[in-house]
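Input: one structure, supplied below.
With one protein chain removed, the remaining protein chains of the complex are shown where they sit.
Coming up: chain A.
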């Protein structure tokens, strides 16, 4: 009886913040979060939950891609985190214009965002995969910087297209497909004719963006990093 109670507490926590869920719960969460994310686009937590509950195939793939790449392997081992507490903002601001660090800080300031607002994973039932999805979320802002896209709806959709190709996460695919629903026709036109084709070409051409140890490349110019990865210059 005591054992059953402990089982039911469900606190087989694999990492802080982990909430173990049954397959049925994951399915319900996936549907519920998808509906809620469409209904209220400001519910970023719902997008996060959707990513976690649908990523069971894509996340292991990503993790393997990282494992088989020297830089990615190092990231998996050392588990760096992009947080305000770990970033030396003053140093990054002091870097020359055009460098990754300087442009990243500029992006954060222009769009008034902070790396600390990312949701920690809750429903991923593997500790390493939880880190992979966390890394993906932290690297998202750097994607904006590399692609030169702002955080408005249009910019987010373009980044989602790029990420969908790169990661294969169903959440990105859904976001890319349904995000445009809320855009005006003029923006849709720009999206369809210029931005999305570019995002797709870059996504296909580029090597895996999670295999870059960004924290060790702040001084590198954005252009050079783009070339190295294989991202085409933004339109």
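Simple rule for what comes next: contacts are C-beta pairs under 8 Å (C-beta built on N, C-alpha and C of every residue); 3 or more make two chains touch, one makes a residue touch a chain; residues count from 1.
What we mean here is this: contacts and distances are computed from a predicted model.
A.B. asks: Look at the options "COQ5 protein", "Aminotransferase class I/classII large domain-containing protein", "Nicastrin" or "Small ribosomal subunit protein mS31" and return the one that UniProt uses as the protein name of the missing chain.
C.D. replies: Options "COQ5 protein", "Aminotransferase class I/classII large domain-containing protein", "Nicastrin" or "Small ribosomal subunit protein mS31" narrow down to "COQ5 protein" for the missing chain.
A.B. asks: Per the definition of touch given earlier, which of A:14, A:36, A:113 or A:229 contacts the omitted chain?
C.D. replies: Considering the complete complex, A:36 is the one touching the chain left out.
A.B. asks: Among A:63, A:102 or A:122, choose the residue that contacts the chain missing from this document, as touch is defined above.
C.D. replies: A:122
A.B. asks: Touching the hidden chain in the full complex, which residues of chain A are there? Just list them.
C.D. replies: 1-2, 4-5, 7-10, 12, 19-20, 22-25, 28-29, 32-33, 35-36, 43, 45-46, 49, 122
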